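Excluded from the complex is one protein chain; the other protein chains are retained at their positions.
Chain nomenclature is as follows: A and B, assigned in order of appearance, with residue numbering initiated at 1 for each chain independently.
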Amino acid sequence: MSKLVEGLYYSKSHEWVKLLGDDVALIGITDFAQSELGDVVFVDLPEAGDTISQEEEFGAVESVKAASDLIAPVSGEILEVNEELVGEPELLNKNPYDNWLLKVKLENNDELGSLLSSDQYADFIK
Amino acid sequence: MFKYFPHTKADIDAMLKSLNISSIDELFKDVPESVIFNSDYDVPSYMSESELRTHFAELSKKNQELTLFSGLGLYDHYQPAVIDALTSREEFMTSYTPYQPEISQGTLQYIFEYQSMIQTLTGLEVSNASMYDGATATAEACFMACAVTRRNKVLLSSTLNPNTINVIKTYLKYKELDWDFIVEKDGVVDIEDLKNKLNKDIAGVIVQKPNIYGIVENYEGFSELIKANKSLFVVNADISTLGVLKSPKEEGADIACGDCQSLGMPVAFGGPTLGYLATQKEYVRKMPGRICGYTHDLEGKRAFVLTLQAREQHIRRSKANSNICSNQSLMALFATIYLSTMGKNGLKQVNNLSYQGAHYLYEKLVATGKFFDPFQKPFLKEFTLKTSIAKETLQTALLENGIFGGVGLDIFGERYEGLINFSVTEKRTKAEIDNLVKIVEGLS
Partner (left out) sequence: MINYNKMIFELSNPGRIGYSLPRERFPEYNIGQIETQYLRKDELLLPEVSELDVLRHFTNISNKNFGVENGFYPLGSCTMKYNPKINEEMAGLKAFRNLHPLQPASTTQGALEVYYNLQQYLSEISGLHEFSLNPYAGAHGELVGLMVIKAYHEDRGDFKRKKIIIPDSAHGTNPASTTVCGMEAVEIVSNERGRVDLESLKAVLSDEIAGMMLTNPNTLGIFENDICEITKLVHEAGGLMYYDGANLNALLGKVRPGDMGFDVMHINLHKTFSTPHGGGGPGSGPVGVTEELAKYLPNPKIKKHEDYYYVENSKDALGQISSYFGNYLVALRAYTYIRTLGKENLRLVGPYATLNANYISNALKTAYELPIAGYCMHEVVFNGLINKETEVKTLDIAKRLLDFGMHAPTIYFPLLFPQSIMIEPTETESKETIDDFINVMHKIAIEAKEQPEILKQAPTTTPIRRTDEVFAAKMMIFSYKDYLEYINNRG
């Protein structure tokens, strides 16, 4: 059973978004994504200061058998990148919801409306 | 009956019976009648083994093995007898790509040892499991530079081997990437021109040493300039010469590539040879080709396995950095055995003996008064001269004496008009060299 967390926004490409403040959010990958990938060995992320655009590729997560593109669920400027994942990419398997990938300043909060709720995402991955 | 088809009539009958059909043709019933090929191929009738041997003996007579005194990328170095003995072992020769590591530790281990040897010769952190040849390896290095820097243009030294240049141009043209040349000055790549041409579009700078003229180029200042421009520095080198020459790492290179034919492989009418590609670990995910890594099995035993496969075509498909699948694995075994046999001292000695022979020939040729050196630069085992002897005369005289040498570089284009190539390896004896000099002394 794939683990889900209430209160997060989900994308169809298996990323989640957690709103922190007015227009700051964390982005990560879901439990479904990490279990499909298997043991993560590498995470390829952009740098703080870069921008991401909704529905565009911004990096990749690599396991032994697959390399999945990361698709931005929202647009914005990257404030912080989770450096821990460089040395310990397996953290994504351990807890994909605590171990976020990026902290971004949202360009347009309305974009959240196009994402799924946890129920909707649960249906989607059935 | 035929020796490679084990089925007897009884076998076939039994198999057809199990399938409930009366002839093999029924298995092809899905194939449209219009495309079924109903006749024999218009190729010769079969030959028995002894007839084949006779056939090849006749073909052999139409070839002439010459004493090789020119190189231009392929060199007549000594091949230790152990190489053929070991590479012809079926377990190495007929096995498949090592995707099942449990029964491929032989292949995987020699690839790891090969990677280790390329690593130490180039000084860079990681080598892949091999590329097709030096020219395609260099083309792929250009792709790598573009992928890493996200820029679309490379600068190519004018002193690269023209075959390498042509292959790079073809590869870049179809991938819609761009290039420009750094001019040469007195036979070496010109740093002033490099300074002029570096800009934010440049992904990488590719040089070769020893270069097409056999000259060992000096890259002082190159690495700093290139780094400041946030481009990658790519050095193409005959791997054997790295036994004595400054390594790509010491030159400040980011990628090293080239050909390994000098490591115990025959000139083979051009192939198969072996390309190598090495880089720093920070770029490894943009490096094409297979990579072997060290690990252990579930009982803790030492083991080798293909790794980082998520970069490769069978997983990334259209997003892969390269399409390379088969490489030149068995030739990597040639190189590994050669380097194991030669070791660090043997490799140095090979280069030293080649250096000695080349410089002896050079001095003798210049002393005849009919040859002169337009460049006057340091060289190792190969050099370029101009001559007052008519081209036809020189070629005919050498050929009549069974020598392949003094090859005109103009086979690569008009811009090389008048330049001729000589190369000497540890195999060329004093008698052979003196003989060549004697022949040309009498010409005009």
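Remarks
The working rule: a residue touches a chain if its C-beta (ideal position, glycine included) is under 8 Å from a C-beta of that chain, and two chains touch if they have at least 3 such contacts.
Keep in mind that this is a model prediction, so the values were computed, not measured.
In the complete complex, the hidden chain is touched by one of B:180, B:224 or B:297, namely B:297. Looking at B:268, B:367 or B:390, the residue that reaches the missing chain in the full complex is B:268. Against the chain not shown here, chain A presents residues 39, 41-42, 62, 64, 89-90.
The rule we apply is simple: only the chains that are shown with their structure count from here on.
Partner chain B is touched in their complex by these residues of chain A: 42, 44, 62-67, 69. Taken in their complex, chain B has these residues touching chain A: 285, 307, 309-311, 315-316, 319.
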